[in-house]
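A single protein chain has been omitted from the complex, and every remaining protein chain is retained in its original position.
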């Protein structure tokens, strides 16, 4: 693995002496999960990182989105994240997409990358990213966090399941908690975001075992971490099964029966 | 717990609406563990954070010490970390100690804080911080990382063991791996450092169960995390036992039979 | 015919449906209707004896609602016959609400 560093220039060798060089690739959202994921991927020497975020930096985000700073209030989050990554590693190519990821642009944006990180905050976008990743044959490193809990899985990788294999039916909208309603301790998405960066690096470098698993993190439980052995891909999965019916991106808001953003929605707890 | 936010000003409430306010306190070293720990503690709204580091920023550190940036090369790491924390949370009081922590200054520095984070990189300093924490009655949140592995424990807390209870005898110097020799993937200390911040927040806010445990992280293992139920404090411990013989700080380099810094030492693997 | 002690745990926010208690010990007969007691009986038991309201946030159509993952001794229940899994003494069954936030 570390042989890849052999082609580096001298400046780079000093920097990446203990590190990996990685192909172009990416796509975290610069939120509570995306901030640490992007920071550690950029610092690790990823060749190219794409960041999609239509949102602007707001001071109420800073406690968990540690990639942004107070003076960047009002700046687009993807742009703010790029500045932070460039400051740590000026040689990383960071492509910013200051837009909402929609069914109209998702495939076009994702096709340029080798791997997708799902750092989003709502069910509809999670189904969309999953279907796009399956349609384009890209592994999907999925992270999520809420309050004191977090979850992590790699989907659509080496015969393992996709998100739809696990969740053929979307959850009832009233059961879906959102960060803006339920609050979150910054370190919780921080842990999951860094682990997403780590899983992504493992996949890209071939160090990932490919064994399907699901990591469950509960900051206040003992033990804090639990690992679940996961099913393989399901032959009847509408996305990745033997006879897929999802052959293009669909209307995910309608599919999930809820709105795709967490703006101004008052959801019940859980 | 969240009631504590009631005494905040309006600006603060916007920021810490979902967050905790915490008493003065601290002490990470701004390295691979200290960088993320300090970043997340500062962002979380800790009242006062002390950072001890005699080292200067070097570009070979940036891939794992994500709190520093390229333009800060040559700046003291504690000062660089303070600038980064202040940029995210200008209201956090950050005290920098651009010195080596030694037996001559450790008690004086630590006594002003409520909790100690051990983010150091060598055995001698780990024994010293433990003894200082025990002498001053402060909990010690200990993290360590090497290559693909990391470990985390809270010592000297609610009847649990101290570092010496677990390790009455220091390891033979030839078995001690060091970061500068063995390399490390940035995300590995990142995970442990954030978890140190989280454990520290749990202790300070009373959310920590106090059950003694030891978290073992192996980035390439399945499962990645394992939690070990730990012994209670030992009545015959020379530091925290019934008849302590460590009544002041000792010569830890002599005690460990090795040098306390990782500069220019070529250690064998393991 | 002895009883089974099942260690049940709720995670991912599900514990909020159970007075914020994550861990529960549940005793079930080892046989139900002349057959070995199955995971579905445990779900019914939880619905009928541990919950007073919001039962639809846990059960839907005689199984767990969409969005809940079930672990049988740390293994995805889909690998263990799901509702038909025959419970054994000291099994650990975890119900996790899948999270979507970020």
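Lettered A, B and C in written order, each chain numbered from 1.
Keep in mind that, in the parts below, contacts are C-beta pairs under 8 Å (C-beta built on N, C-alpha and C of every residue); 3 or more make two chains touch, one makes a residue touch a chain.
Because the structure is a prediction, the values reported are computed rather than measured.
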item	value
Chains in view that touch the one left out, judged over the entire complex	B
Sole contact to the chain not displayed, among B:59, B:91, B:151 or B:205	B:151
Residue in contact with the excluded chain [from B:113, B:155 or B:214]	B:214
Touch residues of chain B, complete complex, unshown partner	29, 31-34, 118-123, 126, 143-147, 149-151, 166-172, 174-179, 182, 184, 189, 214, 216, 218, 221, 226-231, 262, 269-270
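Rule of thumb we're sticking to: only the chains that are shown with their structure count from here on.
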item	value
Chain B and chain C: spacing of chain centres that average the CA atoms, whole Å	39
Whole-Å gap between the CA centroids of chain A and chain C	30
Two or more partner chains touched - positions in chain A	184, 227
Residues of chain C whose C-beta touches two or more other chains	none
